[in-house]
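As you look at this complex, bear in mind that one protein chain is not there, while each of the others sits in place.
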Amino acid sequence: MSGAGSDRYEMVVGLEVHVQLKTRSKAFCPCSAAYGAPPNENTCPVCLALPGSLPVLNAEAVRLAVRAAHALCCTVNERSIFARKNYFYPDLPKGYQISQYDQPLAVHGHLEIGRNADGTPITVGITRLHMEEDAGKSVHDRYAGATAIDLNRAGVPLIEIVSEPDMRSSREASAYLKVLKQLLEYIDVSDVNMEEGSLRVDANVSARLRGETRLGTKTEVKNMNSFSAVERALEAEFARQVAVLERGGTVEQQTMLWDGARGEVRPARSKEGSHDYRYFPEPDLPPLELSLDYIERVKRELPELPRARQERFAREYAIPPGDVEVLTASPALADYFESVARQAGDAKAAANWVMGEVLAALNASKQSIAHFSVRPADLAKLIGMVRDGAVSHSAAKRIFGDMVATGDPPDKIAERAGLLQVRDDDELARWVDEVLAENPAEAARFRSGEKKLLGVLVGQVMKKSKGRADPRRVNQLLSERVGG
Amino acid sequence: MAVTRDDVLHVAALARLALDEARVPALVQELNGILSHMDVLRKVDTEGVMGTAGVGDAAAPLRPDAVAQIPLRRPRADLAPAWRDGFFLVPRLATHDAAGGEEDDA
Partner (left out) sequence: MTGTASRTAVEAVRAAFHRMTEVRAGRDGLNCVLWSDEELALQGAATVDNSGVTGPLAGVPYVAKDNIATLGLPTTCASRILEGYVSPYEATVVTRLREAGAVLVAKTNCDEFAMGSSNENSAYGPARNPHDPTRVPGGSSGGSAAAVAAGITRIALGSETGGSVRQPAAYCGVVGVKPTYGRVSRYGLVAFASSLDQVGAFGATVDDAAAVMEVIAGCDPRDSTTSDREVPRYRESARESLEGLVIGRPREYFPDSLEPRLARLCDRALEAMRARGATVREISLPHTDLAIPVYYIIAPAEASSNLARFDGVRYGLRVEGDGLRGMYEATRSRGFGPEVTRRILLGTYVLSAGYYDAYYRKAQEVRTLIARDFHETFEDGVHVIFTPTAPTPAFPLGAKTDPYEMYLNDIFTATANLAGVPAMSVPIGRIDGLPVGGQLIARHFDERTMFRAAYALERELGAEAHR
């Protein structure tokens, strides 16, 4: 971005996010919606668009869409209409996508994406949330001269979440996506995995002089496959638009594609007027009618949402804000922490363990918290053992390492590895006496008041005990010997 | 609201129909002929009338989210004009020599 000129402009961003819903079967046919089957295995007359086949709507897709709409504080329409979006593409079997157009499932929501310095919330408006079906996959690089079509994904249910153009920087756009992803994860409607394509983002970007209230001409930016790609693409497109405006030119309304490898945006090669989708109401599906009862019930079934959980963690467990953010990043992690904290009866220790050892272990082993080998009850038990002095803190870390590797409970590991602290005074006293006898010079200096030698002697006892001696008790015993 | 030659060509492009050049003038005339009969609709007062959306008397029925395989009595490979390793094959899109967008040039 070229210095002074661009500072006079501000970026205006609205995002369109497509989210695959986590259903067992597809949106309009009973084929499996699972990812990873052999090509075209999960297809039937309906999703192959065989002549004469008809769509039938999946109840679970509706429930998950309504759930997402509530989480985004939308108004859910009691009546919404499916529409056909017509365009030709080989991975779109019917030649139209079943979507919703002028009467979507839900409208007028909002999402808080952070706080200003003065504590006021930064909120992004949600224009609409509608249901639609996914297209199949086109594989372009597998065969020379041919594109291969796999329709396993065709018909998988999606929601499209369209935001207001309320974001003013790529950072805000990124924050919106992170908060949205977290929210969708919390309400368990999607895997929200951008790499696997279960969450996809298109952006509408425009530039205008600061202080201007009207919107500039926007372009649509596509083909961004990670949050960082979104940030970089927005910056690149903004810089391009500013350069055009600075030259006195006008921004052309068009679709831009992000080229991550080159770090640039370029216009999609689409023909003039080819985006005439000819929407009309889908005659194969009557209107979707939802009773107020149903809409309210789905709302009542919403789990605790991220913000509420963050506030509660801060309040209930007295955890500082930065830590709360780490612990509530995903619902599974927050559940894990909470389970450990409750069972251990020590939120502070639980927080330290989860943010430290647990996250490090997850990172190193690439495990997900949901399938983590260390169960909350076992970690809680370990915390208890440390508190009770059954194991030393350093021994506890070794035990934890073994728990990650084997999934065994901590007491079993501690016993097996001989890491349980010895608190039997007879045994400890014998070690202490041996050490004093073996190190007569140091013992004498210690007795004559050279207190700093206490550490050395404790270390010797620990060494003799192979780390199993309870250092606090050893301390006491040594001090008694001096006094005695 | 006369249909022009350009309209016909535009609409044919949207519908992926290649028209025989010799047929175009006749099609322009035919479509204009047909549409001229539609003009009576403009004079009908439909103020406050809801368009028909769904002729049936019921709302969309909902299907339980259960996986089932609707049997295909002939293999997909038999139906497909071009098939390889479980994929339907189509001529490669020009725009997809590099990363491409949704429906350019399809």
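Order of writing sets the labels: A and B. Residues in every chain begin at 1.
Everything below uses one rule, namely that a residue touches a chain if its C-beta (ideal position, glycine included) is under 8 Å from a C-beta of that chain, and two chains touch if they have at least 3 such contacts.
For clarity, every value in this text was computed on a predicted model and none was experimentally measured.
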**Message:** Can you list the shown chains that the omitted chain is in contact with?
**Reply:** A, B
**Prompt:** Per the definition of touch given earlier, which of A:Ile149, A:Leu234, A:Val298 or A:Leu327 contacts the omitted chain?
**Reply:** A:Ile149
**Message:** Under the stated touch rule, tell me which residues of subunit A contact the chain that is not displayed.
**Reply:** 45, 48-57, 84, 86, 88, 90, 93-96, 147, 149, 151, 276, 278, 280, 283-286
**Request:** Tell me where the left-out chain touches subunit B, residue by residue.
**Result:** 1, 3, 7-8, 10-12, 14-20, 27, 30-31, 33-35, 37-38, 40-42, 44, 46, 49-58, 60-61, 63, 70-74, 76, 79-82, 88, 90-94, 105-106
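The rule we apply is simple: only the chains that are shown with their structure count from here on.
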**Item:** Distance from the mean Cα position of subunit B to that of subunit A, given in whole angstrom
**Value:** 39
**Prompt:** Within the complex, which stretch of subunit B touches subunit A?
**Reply:** 10, 13-14, 16, 53-56, 58-70, 72, 76, 79, 82, 84-96, 98-106
**Prompt:** Can you list the subunit A residues touching subunit B in their complex?
**Reply:** 23-25, 29-32, 38-41, 43-46, 48, 50, 56-62, 79, 81-82, 87-90, 138-140, 142-143, 145-151, 222-223, 255, 257, 259, 268-271, 273-274, 276, 278, 281, 283, 285-289
